[in-house]
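What follows is a set of notes on a single structure, which appears directly below.
A protein chain is absent from this complex, but the other protein chains hold their places.
Our next item is chain A:
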């Protein structure tokens, strides 16, 4: 695959420790426009931490993150000091790569509509009318427009996650981060959320998805990264990773994960 354009996101040697425990030991990752990359691997290997470092919910401690040509953190210069970009730049970057959480995290004191309007007005400084128009559009795309005036606690898990996706979409993102978006859902609700993500993929949205749903990965991913021991241990196309010639450790993981 030859890409004429530089990647949307480029990560080099990302490192992070928690209380002396090295969780990320040098993660390399890049993501191109329109690419759907899935991050798989055993629990506790740092998949969430990777996503959370990308939008600086956690402070990375080493390595480099470049997003749309802008350096968010890097080590370098003559003294090789690790530096993180100033808050304003990080905030702008976050707005362009919003995150969808396992537990939805909808603003519980706001309606569905207000949840989707909030970031647009507060962060992007859009006018209320414009923001509401766009929110309606995004809610329609995830099939939640009818519930615009509901509060989160009046929705099912699947509906909450669809609203969370609409909230991310409303930011006109360049990339959406998904951290196990269906793991907290009842089995029969998983499909509706996966369906929405599938629709986004058809529209060419760039996405980085952490998930344990292997069938979903196989059907949607352009690239699959297998995370183990604080690194990306294997990367490849969905065909490589799920095919008969998959690397042995991935085959082992699949057997454990899927039976």
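For this structure, a couple of remarks:
Heads up, the rule we're going with is that a contact is a pair of C-beta atoms (placed from the backbone, for glycine too) under 8 Å apart; a residue touches a chain by one contact, two chains touch by 3 or more; residues count from 1.
Assume contacts and distances are computed from a predicted model.
Taken from the listed names "ABC transporter", "Carbon-monoxide dehydrogenase medium subunit", "Phenylalanine--tRNA ligase beta subunit" or "Putative glutamine transport system permease protein GlnP", the protein name that UniProt assigns to the chain not shown is "Putative glutamine transport system permease protein GlnP". Within the set A:111, A:161 or A:194, the residue that contacts the chain not displayed is A:111.
Only one residue from A:154, A:219, A:237 or A:252 touches the chain missing from this view: A:154.
Looking at A:16, A:126 or A:167, the residue that reaches the missing chain in the full complex is A:167. If you put the missing chain back, the residues of chain A touching it would be 55, 57, 87, 91-96, 98-99, 101, 103-111, 118-119, 122-123, 146-147, 149-151, 153-154, 164, 167, 171, 177.
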